[in-house]
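Note that one protein chain is taken out, while the other chains of the complex remain in position.
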Amino acid sequence: MPALTALLHGPDSPGIVARTASWIFQNGGNILHADQHRDAGADVFIQRIEWQPAAGHDADAEGAQFGEYAASLGLHAKIARGDERPRVAVLVSKQGHAFHDLMLRWTAGELPCDIAFVASNHTVWEAAAREHYRVPFFHIPVAPERKHEAEARLAALAREHDVNLLVMARYMQVLSGDFLLRLCPAPVINIHHSFLPAFAGAKPYHQAHERGVKLIGATAHYATPVLDDGPIIHQAVSPITHRHSVEDLVRLGQDLEKQVLAQAVRWHLQNRVLAYGKKTVVFE
Amino acid sequence: MPALTALLHGPDSPGIVARTASWIFQNGGNILHADQHRDAGADVFIQRIEWQPAAGHDADAEGAQFGEYAASLGLHAKIARGDERPRVAVLVSKQGHAFHDLMLRWTAGELPCDIAFVASNHTVWEAAAREHYRVPFFHIPVAPERKHEAEARLAALAREHDVNLLVMARYMQVLSGDFLLRLCPAPVINIHHSFLPAFAGAKPYHQAHERGVKLIGATAHYATPVLDDGPIIHQAVSPITHRHSVEDLVRLGQDLEKQVLAQAVRWHLQNRVLAYGKKTVVFE
Amino acid sequence: MPALTALLHGPDSPGIVARTASWIFQNGGNILHADQHRDAGADVFIQRIEWQPAAGHDADAEGAQFGEYAASLGLHAKIARGDERPRVAVLVSKQGHAFHDLMLRWTAGELPCDIAFVASNHTVWEAAAREHYRVPFFHIPVAPERKHEAEARLAALAREHDVNLLVMARYMQVLSGDFLLRLCPAPVINIHHSFLPAFAGAKPYHQAHERGVKLIGATAHYATPVLDDGPIIHQAVSPITHRHSVEDLVRLGQDLEKQVLAQAVRWHLQNRVLAYGKKTVVFE
Partner (left out) sequence: MPALTALLHGPDSPGIVARTASWIFQNGGNILHADQHRDAGADVFIQRIEWQPAAGHDADAEGAQFGEYAASLGLHAKIARGDERPRVAVLVSKQGHAFHDLMLRWTAGELPCDIAFVASNHTVWEAAAREHYRVPFFHIPVAPERKHEAEARLAALAREHDVNLLVMARYMQVLSGDFLLRLCPAPVINIHHSFLPAFAGAKPYHQAHERGVKLIGATAHYATPVLDDGPIIHQAVSPITHRHSVEDLVRLGQDLEKQVLAQAVRWHLQNRVLAYGKKTVVFE
């Protein structure tokens, strides 16, 4: 019998923590973890609660009932079974470090998901995807003037493969607002190779080198129509000195990118991340 | 009306999270924060719960009633009012960095406590304590062969001044098991200038330099009769290189010591730290 | 006999490392440390070299002669005696954390300088400066419409007291380009409470909280007429979560500000920092 996890959010009200806990208890469940957050400024209550339903209960039914109860409290609930494996599409271009890192972690069991497919605007990693990691690969060339077609094809593939999450593992194409808001059936996580909001846009390591900063960073965020502006899930930095060339920044930054992206994807897959407004809450 | 905070621990049992939440709710309280931990190996349940009692309720009475309810669930409860200010004694020897750091943070309002007194086996910081920070100062010389007397005097002072916590801010005396287990009326937090368990005992920076480690650390822990072996509250490290002399390690380490000790004391004062066995749970 | 330190910069040329080393050797000196950097893009050679002159040599004379030799190689040289103590003016407003931190480090011998005076647009820290740290204090009120007068007075004080460095220890006044480029006789180090270039300008912790970043930072830089745009000397960051309020960011950030500023000042005092263009080289 799998555990259930609910990620709740909505307007705050007194007694809300006790009410959700009581509902689970009265239904014979045992709370394994519970964590909550109040954003006083935005008047938002957010909770993540994980529980073991009573023996013999149907997990899907209990999840649905809990969702209805949450709705009666004015809360939106996203509920996941512990044995569910979200379906993930990985997008990659020519640079393979983040792609290989995700795939190796997935192979090692670190990422609780299925890889629905890998898609790329290049064919560099086709053999690795198919033969080494044994997942489907789709080549979706992106001609600048026909970008919309490429996006439509990607969206169609995501729908066909029941994709729950797209991960841009250094996918070097800006996804359009139309894709992100309308076409794409699932959220998109991107890794940007700077400490946002510093150095948004192109060539952040060059920008960092020129500005003479003493730290470089990486930022995993949900992609939104405004470039590099979506809710931030995770960030990390490394110290650098005047000795580091742009090439060194690229190399050191790739280590950050790999870790930050993998951590963000892992948290998302564990139903730990809730985005609201321009922010996220991450229940680590 | 102050909020109440309970730090609970005891054997785990089903429904325990829902029960404490419900008790508060049924008494008209509103839960502000709740966090819990299960140590499966040790079969220990630990919870920190902070709530706003109903208007008109007596905080002390409600705290006592909650404590009785927790006891009926087999849980030990430590309950604190949000407006309580624990009374802290600061112990210092000749090196003043951790002492000044604590006192300045206290002056700036970062540490929610009263400083009951400063005690030292030297008089170096007497004027600073009295005139600059305006707190009582006691000089307790420690003659090696009459250490017990000094400890008895310190314990007596702690009792007279209703001390709730003693902080060894680089107090260069090993407190005896008799003092720690029997004489002293309150827990003692110590800062050790290494990443424990590496380099316990004397001259850890010299040990680190000799061993050629590439990081130095500091560890805040509760003092127990076995030297540098008590439950760890907080630790941090800094990178070093072969260029750093022992003197550099001392200087860099002092920054770690200050931050690690202040953070540990702050968490303790906020009722966020529970020690059990050789470990702590820190509800950040 | 004090050691000498030269900080050299100028156009790169073959043999330059060997030439400076040979000059010192042929004059009977012994090189203690030497470090250099080439910025290929800017065609700049930068070197820091520290040596012990021969017994009986006059340090000032040898320094001057070395400077002339460096000039003959096309290099600008800043030369310092190891026994020199630069004279520092500390500027502070109402928030005292960075001020106290600097003064305590200075008292403890961590900062090889003399404190010429403390100046403030408020009187909050007058007694602490005079009585606790025993340094001169000047109150320079800054009326918005008469800022120029205040800057002129500060510049005059800096000249009268032979000041070699001004440190803005959270001095909450923007210094004008006229002051920085014309009036002030010495470089100015500022601490900005964000990871620049993110969140320049006012209220960076509020900006960081609003944007939902997962790290906060602090940046020490030389002040230039463009606000928060000067060459960066040092930066550091701390991880934060959604749980941290703006007040928490301020508190955590103050720890960063103290350390980053003190480190930057220390490096500057040790003749380790060379600013060129928008960047610095720091020979740690």
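Observations
Each chain gets a letter, A, B and C, in the order it is written, and its residues are counted from 1.
Everything that follows uses one rule, which is that a contact is a pair of C-beta atoms (placed from the backbone, for glycine too) under 8 Å apart; a residue touches a chain by one contact, two chains touch by 3 or more.
It should be emphasised that the depicted structure is a prediction, and the values quoted were computed from it without experimental measurement.
Here one chain is not drawn; of B:A3, B:L32, B:V213 or B:L227, the residue touching it is B:V213. Against the chain not displayed here, chain A makes contact via residues 96-97, 100, 104, 108, 110, 128, 131-132, 243, 251, 255, 259, 284.
For chain B, the residues touching the chain absent from view are 37, 39, 195-199, 210-215, 217, 231-237, 241-243, 277-282, 284. Where chain C meets the chain that is not shown, the touching residues are 14-15, 17-19, 21-22, 24-25, 30-36, 38.
In this section, only the chains that are shown with their structure count from here on.
Of all residue numbers seen at the chain A-chain B contact, over half occur in both copies; the interface is built from largely matching residues.
Comparing mean CA positions across the assembly, the chain most remote from chain C is A. Work out the mean CA point of chain A and of chain B, and you get 38 Å between them. Centroids of chain A and chain C (each the mean of its C-alpha atoms) stand 42 Å apart.
Across the assembly, chain C contributes 243, 284 as residues in contact with two or more other chains.
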